[in-house]
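Remarks on the structure that follows.
Every protein chain of the complex appears in place save one, which is left out.
Labels A and B are assigned to the chains in the order they are written; within every chain, residues are numbered from 1.
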Amino acid sequence: MTEQAAAEKGLAVSDEVMIDIRNMHKWYGQFHVLKDINITVKKGERIVVCGPSGSGKSTMIRCINRLEEHQKGQIIVQGVELTSDLKQIEAIRREVGMVFQHFNLFPHLTVLENCALAPIWVRKMPRAEAEEIGMKYLERVKIPEQAKKYPGQLSGGQQQRVAIARSLCMSPNVMLFDEPTSALDPEMIKEVLDTMIELAEEGMTMIVVTHEMGFAKTVANRVIFMDEGQIIEEEEPETFFEHPKNDRTKLFLSQILAH
Amino acid sequence: MNTDSTPLPKVPKKSVWNNPKFRSLFFQAIVLAATVAFGISIFHNTSVNLETRGIATGFDFLSTTAGFGIIQHFIPYTEESTYGATFLVGLINTIVVSALGIILATILGVIVGIARLSKNWLIAKLAAVYIEIFRNIPLLLQIFFWYFVVLRNLPSPRQSVTFVGGFFLNNRGIYSPSPVTHDGFSYIVWAVILAFVLIFFIKRWADKRQEATGQQFHTFYVSLVILVILPLLAAVATGFPLTWDKPALSGFNFKGGMVIIPEFAALLLSLVIYTASFMAETVRAGIESVAHGQTEAAYALGLRPNSTLRLVILPQALRVIIPPMTSEFLNLTKNSSLATAIAYPDLVAVFAGTTLNQTGQAIEIIAMTMAVYLSISLLISAVMNWYNASVALVER
Partner (left out) sequence: MNTKSYAIGQIPDMVPPIASVGFIGWFRKNLFSSWVNSVLTLFSLWLLYLTIPPMIDWMLVNANFSGTTKQDCTNTGACWPFVSSHIDQFFYGFYPQAERWRVDITILLLIGLMIPLFIKKFPYKGITAAVALFIYPVVAFFLLVGGSFGLPVVETSLWGGFSLTLVISVVGIVTSLPIGIVLALGRRSNMPTIRSICTVFIELWRGVPLITVLFMSSVMLPLFLPEGVNFDKLLRALIGVSLFAAAYMAEVVRGGLQAIPKGQFEGAMSLGLSYWKTMSFIILPQALKYVIPSIVSTFIGLFKDTTLVLIIGLFDFLGIVQTASTDPKWLGMAVEGYVFTALVYGVFCFAMSQYSQAIERKLDTGHKKR
């Protein structure tokens, strides 16, 4: 995909706000992990989050579906504020898909069962229909022939694609990716990135934590750079890579692009 | 082996010795010969010893009269019964206390194990203290404590602790009313059976409907209602054909009703408490063995905590929990033989104890006793191996 194409994609962004994070803080005990985070994500936007290890990227996106609890500020997903209300948390989790670094597939279920589990028990679908949806998305990620296998029998790249399909089966409005390719061998990274690019082309709203700068350049509308729990820079990809403002960003980019 | 008689003229001796096949065979032959020789010498010594002591071997003693009573028997047994009957009574008593113990210990163990992982600090700490205390004190000491200190020190039957509904607690045991059935009771039994059949079909129907339409059905509550209503209706229709025979004090002891003897209560209580402390650790380890990412992935998909537990955590944890749990079942069964220390009439107490002392048939009796425990062990292991093979995770 060319940059031009990416810019075209930018047009697909609507004005509808999907995620709104306002003055969010989080502490682990006394340790201040996230400091005054402000992000607005519109429908159809693709945000890439990067930053050094330990800067709080994972913690930040895990707050969005309440795998972590924030202590100050607001997180509003599709107009619903995240509080400790269990019903609301469940409602939000249904609409927000998440893909993990280590796939986290359920090893005791087949690939298809992994995909159908949530539609059956959360969306209360008939099994046949859920499996149909499962197959549809397995085809989308190009591994329908693995449907009857167990996760332990697949390669890392295949597992990650199953994990993406599993999330898509819930037809989420937003997808969160936490370093989806960093546990993979180089030859498998591409197959996963290709799947993600396709997803982006279809207009999925995505927040992606990744160090794949090529992906950021071609797909992202905005790149967010975090360090020490704070957002240091938030720019369009061209500006971010060509003219970074902050010294920390420059240092980070020089390190990451060096190898 | 006849290695000496085989001439090996061409090959130097050294190379035969260095031939691994030959060495292996030679070594095995020696061990086998030693084992057989050992067995024969024991057999010889034993038969000489038995002869000098005038003990006849064989199982004839099983059909002679035992001449002693047993305080708890689930099959008819009197002093006139044979040693064979003694064996059976002991075996049944062992099985009863083990089976009940396994059920109760599993329930308690699972509760304590889950409590150990509770987010509630106090509950988690209490569970930890329970585990550390009860698994570090010898079982026999716990049995003695419950038997000699708690149950034996209860008041005499005349001063029984009385509970509502005809329950009495005293140093002769726990007395409770026993059910007496009258005409028409069989209808109630049939109603219960019918209820179970109905529940079975409702469950099948609900599962099918869930598969087909996704709608879920509160099978559990409906089953509960059916299980109560049907027998109740039958009871009303037949005019409550069940009365209770309440125990009543007559002379120095209670007559009527049912009694749980203190030996049984003490043994069961200590077996349950002791084994549950080990099971709790097993359950905790099993649940902890499921990676945290599994819970997170399930939550991220929108599954509720209880669905996550049922669909994701437990199926994985059970694979880890079942094998050590099996050995706890076996341990409990074997430990039930400590009954003999407080004279609960289990297999070891009445058969390997009293019967052996009276007949002197040590070999036969010990062999039979060991064979019983061995068969139970092998049976349970076989079932569990089969289960394990059927749930093993498929790996690349």
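We take it that a contact is a pair of C-beta atoms (placed from the backbone, for glycine too) under 8 Å apart; a residue touches a chain by one contact, two chains touch by 3 or more.
Just so we're clear, the structure is a prediction, and the values are computed from it rather than from any experiment.
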item: Sole contact to the chain not displayed, among B:68, B:144 or B:387; value: B:144
item: Touching residue (missing chain; options B:71, B:198, B:341 or B:384); value: B:341
item: Candidate in contact with the missing chain, chosen from B:48, B:258 or B:383; value: B:48
item: Interface with the unshown chain - residue positions in chain B; value: 24, 27-28, 31-32, 35, 41-42, 45-46, 48-50, 52, 118-123, 126, 132-133, 135-141, 144-145, 148-149, 334-335, 337-338, 340-341, 348, 352, 356, 362-363, 366, 369-370, 373-374, 377-378
item: Chain A residues that touch the omitted chain in the full complex; value: 22-23, 25, 27, 29-30, 32, 35-36, 71-72, 227-228, 230, 232-233, 246, 248
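Criterion: only the chains that are shown with their structure count from here on.
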item: Interfacial residue positions of chain A with respect to chain B in the complex; value: 65, 67, 90, 93-94, 96-98, 100, 102, 104-108, 117-118, 120-130, 149-150, 152-154, 163, 166-167, 170
item: Interface residues, chain B side, partner chain A - complex; value: 210-216, 291, 293-294, 296-304, 307, 311-312, 315-316, 319, 393-396
